[in-house]
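The structure under discussion appears below in the form of structure tokens.
In this view, the complex is presented without one of its protein chains, the others remaining in place.
For chain A:
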Amino acid sequence: MNKKKTLGLSVYIIFLLLPIYWLLMMSFKDNSEILGGLSFWPDTFTFDNYMTIFTDPTWYTGYLNSIYYVALNMIITLTVALPAAYAFSRYNFMGDKHLFFWLLTNRMSPPAVFLLPFFQLYSSVGLFDTHIGVALAHCLFNVPLAVWILEGFMSGVPREIDETAYIDGYTFPKFFVKIFLPLIRSGIGVTAFFIFMFSWVELLLARTLTSVDAKPIAAVMTRTVSASGIDWGVLAAAGVLTILPGVVVIWFVRNHVAKGFALGRV
């Protein structure tokens, strides 16, 4: 039974990892080999595809742009969502439940419907093709999700801790930063991870709201498709490099992800 389980699990993991392995191998091949036939290992191992990305400013600035606006988005979203989630977790006010649910429904709208309003608004106030512009656009989807996840984690912290802190003479800001935030730090990590995930892979808004200065890496990747074919090698290398930041972020929150999927509820 145990052997069967191990075998099943191994097959499943191989199945999951195969596309990533294939992507990695493609990134070390040249285009003629990629298109030439089936090979599990590069015949001629090459770093040229990676060199293209690291030496061409339009490629590596794509990564820098994406990292920049994703980081901005994480900061803005957490700054807004932390107090909001605290309010939902600790206070009762008229319509709070409805408002809380309405927040989540924001995620139901496809980003495409916001393209034109955002484009016009941003162009008229000078936010078009700026990092902050993309970060703000992503907040539309990230803030509600962050509030939901954080609220779950915050509700898991007993109210008595708030009250004890006040009795001990803590002001609210001091209590919030010194006592409360450390208690939910794994929740903050998980929230940051989800925000990162959305913002990093989102293409539609990021592509439409930028042209040159804040162009995301996902949009730069589209340049590998041209009238003279597809540059598979460079596309694969860019894909590998795009996965890496995600791997790093997952490493840091690996112990909390399951809790995050339950929106913090334990």
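To be clear about the criterion, contacts are C-beta pairs under 8 Å (C-beta built on N, C-alpha and C of every residue); 3 or more make two chains touch, one makes a residue touch a chain; residues count from 1.
As a convention for this text, contacts and distances are computed from a predicted model.
Think of the chain that is not pictured: of "histidine kinase", "Carbohydrate ABC transporter substrate-binding protein, CUT1 family", "Ferredoxin fas2" or "Iron(III) transport system permease protein", UniProt labels it "Carbohydrate ABC transporter substrate-binding protein, CUT1 family". Screening A:Met51, A:Ala112, A:Val225 or A:Ile250 against the full complex identifies A:Val225 as the residue touching the chain left out. The hidden chain makes contact, of the residues A:Thr6, A:Thr58 or A:Thr79, with A:Thr58.
Looking at A:Thr79, A:Ser123, A:Thr164 or A:Asn255, the residue that reaches the missing chain in the full complex is A:Ser123.
Against the chain not shown here, chain A presents residues 31-32, 35-36, 56, 58, 119-120, 123, 128, 207-208, 211-212, 215, 219, 222-230.
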